[in-house]
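Removed from the display is one protein chain of the complex; every other protein chain stays in position.
What follows is chain A.
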Amino acid sequence: MAVSAVHLESDAFLVCMNHALSTEKEEVMGLCIGEVDTNRIVHIHSVIILRRSDKRKDRVEISPEQLSSAATESYRLAEMTGRPMRVVGWYHSHPHITVWPSHVDVRTQAMYQMMDQGFVGLIFSCFIEDKNTKTGRVLYTCFQSVHLNKIKIEIPIHVIPHEAIGKVCLESAVELPRILCQEEQDTYRKIHRWVASEAQGSIQFVFTKNLCSQMSAVSGPLLQWLEDRLEQNKQNIIELQLEKERLTQELATM
């Protein structure tokens, strides 16, 4: 039975956007963790950023190890919130590409739905620009597959406001630099066996350079955003305390 709607918490939406906007050269992907209620509405509370084990274009598949570590994450979230959480869907990005799922995406989604009928797929399309109107665009959509026909059906998706960013979402967001570094190390390890000893230096240079770019393009801005958010929160806390005192006084005089 198809899902009736998806409610994506805005802090999970924030992490998805961060992830999708992190690179325009390849598609990124992750898993959505949450729960499904009795009205067949999927609530997504958090997301996990995944490593792309196979970086072929337009092929997004999740390895069994990643699925199991995602399950561990969901147990953690379940413990924190006191509600049963599990992997309820997956998301990936379409940089410079239309937001509609490709045939491969629909087939992959159909495969996941064989394990879990309520599994949903989200796609974030970014880095789109209309040259005529100089308009940039970021789109997101939600879909499922209809088993036999392998055609997609559209699922309504709403971003639910969540004023404060949850702990799990923050932790997922700061995982990105670590995941990028691990991917780089994996690529390096695979390569350096095949390289002659004289050329070892050059590939090690490349590794160093790539790590530097990751730090400047991802870790740096991430740190800046965290610092700014901290400042904003401190400011808001001061204002809220003042308002609380004012309201307490008002209540006392009533």
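Please note the rule applied: a residue touches a chain if its C-beta (ideal position, glycine included) is under 8 Å from a C-beta of that chain, and two chains touch if they have at least 3 such contacts; residues count from 1.
We take it that contacts and distances are computed from a predicted model.
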item	value
Chain excluded from display, named as in UniProt, from "Synaptobrevin homolog YKT6", "phenylalanine--tRNA ligase", "28S ribosomal protein S22, mitochondrial-like" or "Abraxas 2, BRISC complex subunit"	"Abraxas 2, BRISC complex subunit"
Of A:67, A:111 or A:237, the one touching the omitted chain in the full complex	A:237
Selected residue (touches chain absent from view) among A:17, A:71 or A:104	A:17
Interface with the undisplayed chain - residues on chain A	2, 4-5, 7, 10-11, 13-14, 17-18, 21-26, 37, 39-41, 43, 95, 97-100, 125-130, 132-143, 146, 149, 151-167, 170-171, 173-174, 177-178, 180-181, 187-188, 191, 194-195, 198-219, 221-230, 232-234, 236-237, 240-241, 243-244, 247-248, 250-251, 254
